[in-house]
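Heads up, one of the protein chains got dropped from this complex, but the rest are sitting where they should.
Right after this comes subunit A.
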Amino acid sequence: MSDVVEKTLTALPSLLSLDSQPGSTKLSSTSKLGSLIRGITELTSKHEEEKLIQRELVSIKEQVSSPNTSMRQMKDLMVRAIYCEMLGYEASFSYIHAIKLAQQGTALEKRVGYLAVSLFLNESHELLLLLVNTVLKDLQSTNLIEVCMALTVVSQIFPKDMIPAILPLVEEKLNHPKEIIRRKAVLALYKFYLIAPNQVQHIHSKFRLALCDRDPGVMTASLHIYLQMIQENPEGYKDLTTSFVTILKQVVGGKLPMDFNYRSVPAPWLQIQLLRILSLLGKNDQSTSEIMYEVLDESLQRAEMNHNITYAILYECVKCIYTIHPKSELLEKAAKCIGNFVLSPKMNLKYLGLKALTYVVQQDPKLALQHQMTIIECLDHYDLLIKRETLELLFRITNAQNVTVIVEKMLEFLSTSKDDYTTTDLVGKVAELAEKYAPDNEWFIETMNTVFSVGGDTMQPDIPNNFLKLLCEGFDSVEEDRKLRLFAVDSYVSLLQGKPGNLPQRFLQVISWVLGEYSHLREELDPATVMRLLVKLLERKQTSSETKSYVLMAMTKLCRSGEGVSIAQEVSESYSSSMDTVLRQRAHELQHLSHNLELRTRVLLPGEAGLEPLEVDSSLSFLDGFVSEALAAGAAPYKPPHQRQEELAQAKALSLEPYSLALPISMSSCSITDRQSPTLLSMSSGLSGDSTDLSHKGGSTTLKLDGVKRVWGKEGYLAQREPIEEAQIEVPSPLRSPIQQTETGNSHSPSPAPTQSPEHEPEKQQLASSLFVGLSSQSSVCLMGKSEPMPQRFRKKAKGQSSTSAPTSNSLISLPSTVDHLLCTNLLEKTPELSEVHAAANGTCDVEAALVSHEDSNTPQDLCLSSHLPAELSELFHSEISPLCSTQSLHLSACYVQKEDSLILVIFITNSSDFAVHDVHVDLDSEQLEVSCASDSPVKEVRGCCVAVCQYSLTVKRPSAHVTVAGMVSHQLHIETPQTAQFSYELPLTSFVRPLKVSTEEYGRMWLDFTHDTKQNLTLINDGEEPLTDTLTVLKKKLQLHIVEIIGMEGIVACRLLPDQPCLMHCRLHAGSLAVWMRSSLPDLPDCLMYHCQRSLTEH
């Protein structure tokens, strides 16, 4: 058979001419499909079509199930069935026959069978399993065409779990003599790599073979895989850069066979693929980038013909040049290229030009200035897509001066947009800009009002969250905060007095919350008036029950006296029998409050901001008694939802996936048996009605998770702040610097570019100057980056920050949900401290970052400063000495010394000038720490070229993963005006941890007393014979813990936070990881310590 194919393959060109006569393949009128199609086109109504198709389907069904139907007829039937499905009518009866056709038919029939399968069946369709055998057979066929078909269908649709069954056969095809088979095999493997990367990991070396294939087609196909792999891990493929560059050089130089030309451009698909790979490899890597400059230059020059395909290459080239380490010559050429695109009369090119501009504008703002008139024109373009892209561009160049104009343009666009996706995206951007650059309160609140009304219920939930957070955290001055809140209240009251009916639910929720919280600020506003407005909301039919519960909660805060109380009573009565449990709960609370005068005066006294923080026993330990009774009575122990699901899934179906990653085994400790003291362990495991104990015993059957980085845990994202990353952020991006250099010198005025000006009307120029204001003066700084030079009115905290600070803060930032709302005032007030841990301040110093970068820490200065350590401290462990801040003449550095019973912060004040510095004041302050001066007399004066040392003793008030001391130094330099500088110093919580020596019995007693706890599975150190002992020793060394006892699979550890807050730790080997349970009397302490345990184990 294969000989036949070989022959036909070679004989084809002659046959082609015969076949390709015009119209030769048009279908005969006798064909059944032909008559069906013709029949349909003659029909006039949808109804008739439906009838005809139903008749057709019945006839198809009859024939396919008849045993006398030949395979050839079956093929014809299948084509008709496909046609019916394409028209939107279901023909599921034919699916099984499609598979049969693929199985039993001869080549052409088989091809139709495969086609039908790929069109009919979904990835998860159970019939697909029947296909596996057919594919296996065809892959082994000697008929090349059958092999091709099998490879095609495999890349189109194949059950993921069955990939291992055919993988060896596909792999084998990589060595096939025919290049078309090799190429298809590579693409099939690419597809496998996309859907199940771990299954093709072992053939990476074969990918390299494919890359070196003598056929350029196979090599091109392999680049798909490489692009994907390099995207995931650019570091791993740097060695291939030269090869890619060589290939590109050959392609650009026209060394490939003519066959690969497209419109006389050599292999454009290959070129673009290579350019993409190069940009990934050269990103932030100067030496790699240098290898590719030459070939990029050549690509730019070669692509000169005016055709789409050359523009495509140019566009990719420009993107690459702006992604890799910059070279000014290339950048110039690329900028020219972008200019050509933007100015092109062709819409497609103009659009891409704008896109390219958007891409580069952060590095090269002057380019936007050059084209400002074009941008202005595009802003009013009749093509919405171009308009949208222009807004995207403007979004990137927004600053405090042009924000109002740009936001106005964005809102204008929003009012006409009908697409949800665009609306959501744009609304998010407006909100971001408003928070970042708002010029004043009124504008901010009004813009946010529009955002909420337009964004409606499709917008990202973090927009209202952030807004409320901003409102309650406030910013710099108390007075400004008050004004902002007041303005919000006024604005909302007038909105409610107008037509609240059109407002989206999310907005109503925001309004209710703000009115509840802040309407007391407006003194002349009677709470009862607000209450009446809120009642109106409740009466509306469209109001969702979630909004209603917001309204009720607002009322709870407002019902102080008189009329308000009676309204509250009325409302609570009508909702106290609501079917919605949350609403009912809120109503009952409100009812209770409105009837109880004493409670009201205690809780709701206006201006009483300093409510004592509520202590929350998150472990619900007060229910222990109840639960153990229930357990004794035979109740099933509690299982967390994901565990239940897992068990359910295990019970339901056979897992066909051989190497799937199991969910991290949930802590068995969630079951109630573990509430007992761990010292009574024999007893607790005796209570084995608990199915989770099974996993504990049968640890060997589960997957080993050690070495697997745990990013998600029970509480959500496990904060793992990489100190190295942090350090990188501080380094100014190398991408920027050369551009800056080229720019200094030429100043750009905001007036329009000279080439453009004469024909534009003055209003457009005016718009231009308002849009591009600030760009020229700022052109050398990053516009959106961290080093924002403009004072930000509203600090917006980076999204990641609060989640990286401490694990506990995760729950805090969420919008007050129904359950925890009563607490939310306190909770929300707590967030600032947590997030401030990482808020970059003037002269922030991160001890950990300093600890990591050892190379620079051992500077001579460090050495000589440590000699100034007081004698009693010099023997003890001290951290790296890191610089804090400097003034004209003083340099401050600090380190901490761990004493057994305290932690001493040592600040070195170095006077680098020759004169004495007088009136030196160092003030320290911290939200989390108690600071007291430890030296006898405070430093007042530092003589010229001398070092003074201050000591402070620190203790923890409120634990957090990292604690910060903020400080200020002020002094007078001889007669000049006083100078000040601010700094902040961050310490890990572990520096406050000391071993706690207790006996097992004491430990057991203490364990039961503590209410705050946390549980987590940690990585186990599995190098030696005794993983538990090894792991605990590492923890002991790194965190200064005391190992109380190790009993078999379990170990108990104790430590204290200075001065005397104990924290107990119970560890158990569990399914290849270390199940840790921490308890303490101090809230947050277990979470913070857990974070450090996790880190020190991952670092180990």
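Note that a contact is a pair of C-beta atoms (placed from the backbone, for glycine too) under 8 Å apart; a residue touches a chain by one contact, two chains touch by 3 or more; residues count from 1.
The criterion applied here is as follows: contacts and distances are computed from a predicted model.
Engineer: Have a look at "Guanine nucleotide-binding protein subunit gamma", "Nuclear pore complex protein Nup85", "AP complex subunit sigma" or "adenine phosphoribosyltransferase" and point out the UniProt protein name belonging to the hidden chain.
Structural biologist: Its UniProt record gives the name "AP complex subunit sigma".
Engineer: Of the residues A:Tyr226, A:Phe244, A:Tyr311 or A:Phe467, which one touches the chain left out of the display?
Structural biologist: A:Tyr311
Engineer: Check each of A:Ala196, A:Leu352 or A:Leu987 against the chain that is not shown and name the one that touches it.
Structural biologist: Only one listed residue reaches the unshown chain, and that is A:Leu352.
Engineer: State which residues belonging to subunit A touch the missing partner chain.
Structural biologist: Where subunit A meets the chain not shown: residues 4-5, 8-9, 12-13, 15-16, 18-28, 31, 33-34, 37, 72, 79, 82-83, 86-88, 106-108, 111-112, 115, 119, 122-124, 145, 148-149, 152, 155-157, 180, 183-184, 187-188, 190-191, 194, 217, 221, 224, 259-260, 262, 267-269, 272, 276, 308-309, 311-312, 315-316, 347-348, 350-352, 382-383, 385-386, 388, 419, 421-422.
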